[in-house]
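What follows is a single structure, and I will ask about it in a moment.
Only one protein chain is missing; all other protein chains are in place.
This part shows chain A:
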């Protein structure tokens, strides 16, 4: 199963892990991205996320296809990502990948997270204590750096 979901409410890690679990798997590799309270010394008070859902879903499925061609033992891939305002320390994204053994899951997780940050159309605005918010670009983003 490849499952991608965008949620506006609190994101429970357990719900993602349970969705990825499989009786024939001995491992669920999990990543949790959380909201950090600082950027380059500036105090961040909250984050705001928005997405182009239809395209994000398509890009996620392309990444899953790529992952499954490299690591054939992968059983389930589950991604839930927040939308809207996210408070400090809240979960932004939870990813869970189930595999019979841990190695493929760990490698696939690293690959998935890089690809997610490169090209899946989700945007983040950082809101600061002392200034107006700024839309942030992932370092991995595929956009040309200069136009």
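Criterion: contacts are C-beta pairs under 8 Å (C-beta built on N, C-alpha and C of every residue); 3 or more make two chains touch, one makes a residue touch a chain; residues count from 1.
We adopt the following convention: contacts and distances are computed from a predicted model.
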Item to check | "V-type proton ATPase subunit F", "Glycosyl phosphatidyl inositol protein transamidase complex subunit", "Molybdopterin synthase sulfur carrier subunit" or "Geranylgeranyl transferase type-2 subunit beta" - which is the UniProt name of the missing chain | outcome: "Molybdopterin synthase sulfur carrier subunit"
Checklist entry - Pick from A:18, A:70 or A:143: which residue touches the chain that isn't shown? => result A:143
Checklist entry - Which residue, A:13, A:45, A:58 or A:106, contacts the hidden chain when the whole complex is considered? => result A:58
Checklist entry - Can you list where chain A touches the absent chain? => result 33, 49-52, 54-56, 58, 81, 92-93, 113, 116-125, 135-138, 141-147
